[in-house]
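Only one protein chain is missing from this complex, and each of the others stays in its spot.
Just so it is clear, A and B label the chains in written order, and each chain counts residues from 1 on its own.
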Amino acid sequence: MEAHVARNLLVAGLALAAGLAAWRVRRSPFWSERLAEVAWRRPLALAVIAGFAAVAALDTVSWRGAPEGAGLTEPRSALVRVFPDEFREASYSAPFADVEFYGGAPLRHPGRHVLGTDILGRDVLLLTLQGAKVALLVGGLTCLIAVPLALLFGVPAGWFGGRLDDLVFFLVSTLASMPSILLLIALVTAIGRGPVQVCFALAVTGWVGFCRLARAETLKIRELDYVQAARALGVPTRRILWRHVLPNLTHLIVITFVLTFSGLVLSEAVLSWLGLGLDGSWGQMIDQARDELSRAPVIWWNLGAASAALFTLILAVNRVGDAVRDVLDPRTVRERA
Amino acid sequence: MRLAAALALLALACGNNPYPGADDALRVLYTPYSEPPKTLDPQVAYATVDHDVLSNVYETLLEYHYLHRPYELIPALVTAVPEPRRLDGGGVAYAFELRPGIAYGADPCFALGTPGATSRELVASDVAFGLQRIADPAVGSPVLVTFAKIRGLAAFGERLAQRRAEQPGFAALRIDEQYRRAGPVEGLRVSDPHRLEIVLDAPYPQILYWFAMPFTSPVPWEAVAWYDGAAGRPLFPEVAVGTGPFRLARYDKRSRIVLDRNPDWWGVRHPEWKAPAATYPSDGEPDDAARGVLDPHLAGHPLPFLDRIEMRLEKETIPAFAKFMQGYYDRSAIPKESFDRTVSEGRLSPEMEAGGMRLERAVRPGVYYLGFNMIDPVVGAPAGERGRKLRQAMSLAVDVPEFLRVFLNRRGIPAQSPIPPGIFGHDPEYRNPYRSLDLERARALLAEAGYQGGFDPATGRPLRISFDTPDTTVQSRLRFQFLIDGWKRLGLDVELAATSYNQFRDKVRNGAYQLFFWGWVADYPDPENFLFLLWSEMAQTKSGGPNTANFSDPRFDALFHELKDRENDARRAALIREALALLESERPWIELFHPEDYALVHGWLDGLKPMGLPVPVWKYYAVEPEARAEARAAWNRPVRWPAYALAGLAAAGLAPALATWRRERRA
Partner (left out) sequence: MTAWLARRLLWGAATVLGVLGFLFVLFFATADPEDIAKRALGEKAPPEAVAQWIANHGYDRPRVWNPADPTDTMLFEHYRRMLAFDFGRSDADDVPIAQRLRAGVGVSLSLTVPLFLLGIPLALGASLLVAFFRETYIDRAGVVLAVVAMSVSILIYILAGQYVVGVLLRWFPISGFDIDPAVVARFLALPVGVGLLHGLGSDVRFYRTVFVEETSRDYVRTAFAKGAGDGRVMARHVLPNAMLPILTHEVVRIPGLFTGALLLESFFGIPGLGSMTVDAINANDFATLRVMVYVGALLFIAAQIATDVAYTVADPRVRLG
């Protein structure tokens, strides 16, 4: 199957999963109440995140155009199609400018580059929007790897205790004792720079905190009355874990997901500076534009756009994350009561 | 209250001068370097930074005249540049006469030879010792291939290795004892303390250029023996013990390197010799006087002019340039980012001229090129005519003038052949028919090669070619993307494979690459130093040599063999023309450009003329400390008002809350 077709299916799958989740939330009074509260508190931030998600989806869905000449054309995403064809210049140009920044030659698309163009003449607005896909990929895929990993080790450790707990504790301590940035770099150098590999490396360095949390929560849940009753009744362990323990961890999962998302995107920016990040990310744009501040006149639009986009997404996620934690975390809930 | 006072104090004490005020009156040169030197061992060091440091401490028998172009050899440690003497049996001999009375800079290592001594005289056997080290496998010198032309030198190295392996305790002997026991080298004859004769097996006129390079620096055996890492002493590659005009005073190579003036330098001790290498030249090129490098306070004066050289590590070019603009470095390469601010139409901007700065430009004798792996089945020789047309087509799709404009601000000359200007064999009128942008012709060639529209008939998709590079920096990706976009216009799909250096070397070793980007700067000013990169004996995948294109053409080899050791005569020129014509059509390389260096120099730094070759130049520089101190003070007044404004804002922000609190308290 071709790559772009697989990506289209992925987007469709994600949309389906989102729909499914929404339906289940509606069915559960606990969740719909909580999430409605979050939405009421942070409508702007949620709208921003939704906006970025929509842009990312638009950039992932792609298809080939009509064939030209003797061969197939390259598939282009919906986002790219919004912009005019061959929307490039020779080199730098300022936002809304009619001429090139250096040399003053007339542009191919005068006045149409809202955020100017970069050194290769690519439209900065388009590049910034494409960065959203990378940011969401980093945050989402990493959490998707880290959370199950943490649960896989943390829950059995808390439930069974004893030797298993000791082993997991050992593993966790070992990983946590290594400076995370060092571990990250070593991993990426070892397994490669592709998106999946980088997300895997980020997950490996970041799952420890949640593992500890999951373990602690599992210990508490184990002592709850109805769980003890289920054990006494001889319900198989697997069922207990699946039907009683995991659902009780869901709120923690959500909190962790949202709170670590922003940290991951910021970590990727640092990785880009070290040359190990993902292509097309905002971190890479910032790295490329690093020297542009020292020109005279200053070239600010490249760096400014990427920084602004990064900042906006992170801020929105942080604000939503705070609200989510306030609403879902049992400790803070108790305090407000 | 206290916090406010502390902040006010901080505001008053701030300043961006990185150097202590005590140095302001000294004749110090401040210069940045971009990466720590790998080694200061003259027989091993190959990087520019390494040479920048050690060439001021270690001297060579010959040097280049500072101002004359084309480059001309002058005697340095010797009294005259030797002439070759033909021997019976085909060998060639050169006799070097050392100047008597040259002493090494003071160093405790000389106590090994004579108890209590801190220095001694330079003798011919020190030169021989240095050359023997090149052959010593434990030293790991990269230039043995060249010096193996000295009769018996390679055999000496083998004997040394053999004895170390076979005789127990041999390797523990002191180094001079080891060399003595391994037996003499037939081609190195020391007949008296100041005379060394070297004998080559076959004529090689370029050998004299090598005697202007640090590889041939004399080295005292005491330094090699003493600096062995025992008893907390540093290793030899971390020190420099030489006869030069400067001494290594401080070597924190990851941050700061300091060179101090050597008061016992033979140039200072014996000004009456008026030695060419110890006196600023009095004549040069026609426009040197206009450039200010022949000013009366320099010309004919004894060297050096500086008291100290302070080098600081600056990994990034932008902060280094910013500090230059603030007056804290005396010279700076212009990063392209600031180029248009400083240079337009090849001249300085009025702002810079008002600041007293000068622009220096020089073509570096080098070439940057894209190479094809000639043993690859798709782009190389096995593809025959098809491959050749593909290479020609790709060569016609690279727009070098535009590349230079976008990435280097036109600091470079588009290259028509591997040989740069200033080197014999370069013809300024020569135009390579495949080195201009001609997309129509390129498309036609591609069609002839069977890749109509760039499509590979075998797959129905655009032909995929991999572009392999060990450079993963952001800047390089942008440049490569530019090139790739050019080929995209032909319909070709060139894919960038930027890997780690290790992985790139693996690919090259296994011949698993197709297209790569490389640069080569001359070791010495001779065309052989460029054309040998395409000699089949140097093929990378076969023998690990620098011919990374694996170009192997018997016609080229024959031409090269004949021209490489010739004198610069008409026949040599003709051979070179023929060789270049061959390269034209075969296209193992797409020659890109010859780099040009632009350097900005402050008005208070005199005596600077770009060399382009690794040569000790700092002894020719002079600075005017008062002018510098004045300029620095004027350019670096701190801007204080934002601090006061911020403090005011903070106070204003908190005032209402404090007022409320006070009120509540009283209530």
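Quick note on the criterion: a residue touches a chain if its C-beta (ideal position, glycine included) is under 8 Å from a C-beta of that chain, and two chains touch if they have at least 3 such contacts.
Keep in mind that this is a model prediction, so the values were computed, not measured.
Only one residue in the set B:70, B:140 or B:433 touches the chain that does not appear here, and it is B:140.
For the chain missing from the display, the contacting residue among B:279, B:326 or B:568 is B:326, taking the whole complex into account.
When the whole complex is considered, the residue among B:48, B:114, B:167 or B:255 that touches the unshown chain is B:255.
Within the entire complex, the positions of chain A that touch the omitted partner chain are 169-171, 173-179, 181-182, 185-187, 189-190, 262, 266, 269-270, 273-274, 283, 286-287, 290, 293-294, 303, 307, 310-311, 314-315, 318-319, 322, 335. Contacts to the hidden chain, counted on chain B, fall at residues 10, 13-21, 38-39, 44, 46-47, 137-142, 144-145, 161, 229, 234-235, 237-238, 252, 254-256, 312-316, 319, 322-323, 326, 328, 501-502, 505-506, 544, 546, 636-639, 642, 653-654, 657, 660-661, 665.
The definition used in the following text is that only the chains that are shown with their structure count from here on.
Of all residues in chain A, those touching chain B in their complex are 69-72, 90-91, 102-103, 119-120, 189, 275, 284, 287-288, 290-296.
Interface of chain B with chain A (complex): residues 317-318, 321-322, 335, 337-338, 340-341, 402, 405-407, 452-453, 455, 460-462, 472-475, 478, 481-482, 485, 491, 500.
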